[in-house]
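Removed: one protein chain of the complex. Kept in place: all other protein chains.
Chain nomenclature is as follows: A and B, assigned in order of appearance, with residue numbering initiated at 1 for each chain independently.
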Amino acid sequence: MDALSLFRMVRPDAALSAYLPAGIQLPPSKTLAPKDLEQLQPAAAPLPSPVARPAETSFADTLSRLVDEVGHKQQAGAAAVNGLLSGQNVPLHQAVIAMEEASVSFQLMVEVRNKLLESYQELMRMQV
Amino acid sequence: MIDALFNQPNYVAAKKLLDATVLRHEAIASNLANLETPNYKRLDVAPAFATSLQQAMNSQDTQRVAGLKPQLAVDAAATAANRDGNTVQLESELMRLNQNSLEHTLETQLISGSLLRLRMAITGRPA
Partner (left out) sequence: MINLLTGVNSTASALNAERIRMEVVSQNIANANVSNYQDGQPYQRQVVRFETMLNAQAGQSLTGLAPETTQVARVEKDARPPRLIYDPDNPFSDANGCVAVPNVNIHEEMVDLITASRAFEANLAVVKSARNLALQTLAIGKRS
């Protein structure tokens, strides 16, 4: 993937910025107008036409879906432990496994967040 | 998305087997508790569970495996050794207890292994 396509994917989006620490704003896309970049790029073969994809979900949608699913997993784990503690005959192994799965899912989400931040910071470090 | 993480066939099968193992332990506890009770018929996990688990695993459909429910049933193959109609035999019951414990160890190891591997894949660090 060349730099032009990568920049095309980065769009300021209200939902995405909600996941970043406060005070950090994504740069508005106007400073990276695609047509300007095209002028900078040396004459090259046209990009191959993209393969027809189904209705494109933005990365922000994917991310919010991830957060929702992790939330559901956490709720399921908490419900299982609740059932165990209140004597509702939830088997011990089901509660333990539910907690572990919730923990692994959460860890996944945290790592995704870390990688996003790292890549954002790397982008910001790049010289224009 | 998250469900895809936990949909490995072996992991799902190990979880289901763990359900059956815990249930079997309850059955064995009940059998040994009623060792001296007249006319008590021994209980075990229904043999239909083993066959349907085998079929579900062969079909490569993890949803099907996850949907199975092991149940307790009276063991039709057990015969009464005494005239009091009790079908529990102490030695074979204790053997099953041992076997069941080992199966439990195996299943918890498999599940732990899967979870720890997932964590390693996520963080890049072991444990």
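Following the convention adopted for this analysis, a residue touches a chain if its C-beta (ideal position, glycine included) is under 8 Å from a C-beta of that chain, and two chains touch if they have at least 3 such contacts.
From a predicted model like this one, the values you see are computed outputs, not experimental measurements.
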item: From B:Asn7, B:Ser59 or B:Ser101, residue that would touch the chain that is not displayed; value: B:Ser101
item: Touch criterion as defined above, residue of B:Leu32, B:Met57, B:Ala80 or B:Ile122 at the omitted chain; value: B:Leu32
item: Footprint left on chain A by the chain that the document does not show; value: 84-85, 87, 89-93, 96-97, 100, 103
item: Sites on chain B contacted by the missing partner chain, in the whole complex; value: 19, 22-23, 25-30, 32-38, 40, 43, 46, 69-74, 90, 93-94, 97, 100-101, 104-105, 108, 111-112, 115-116, 126-127
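Just so we're on the same page, only the chains that are shown with their structure count from here on.
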item: Chain centre separation (chain A, chain B; CA means) in Å; value: 39
item: Residues on chain A engaged by chain B in the complex (per definition of touch); value: 62, 65-66, 69-70, 72-73, 91, 93-94, 97, 100-101, 104-105, 107-108, 111
item: Interfacial residue positions of chain B with respect to chain A in the complex; value: 1-3, 5-6, 15, 18-19, 22, 108, 111, 115, 118-119, 122-123
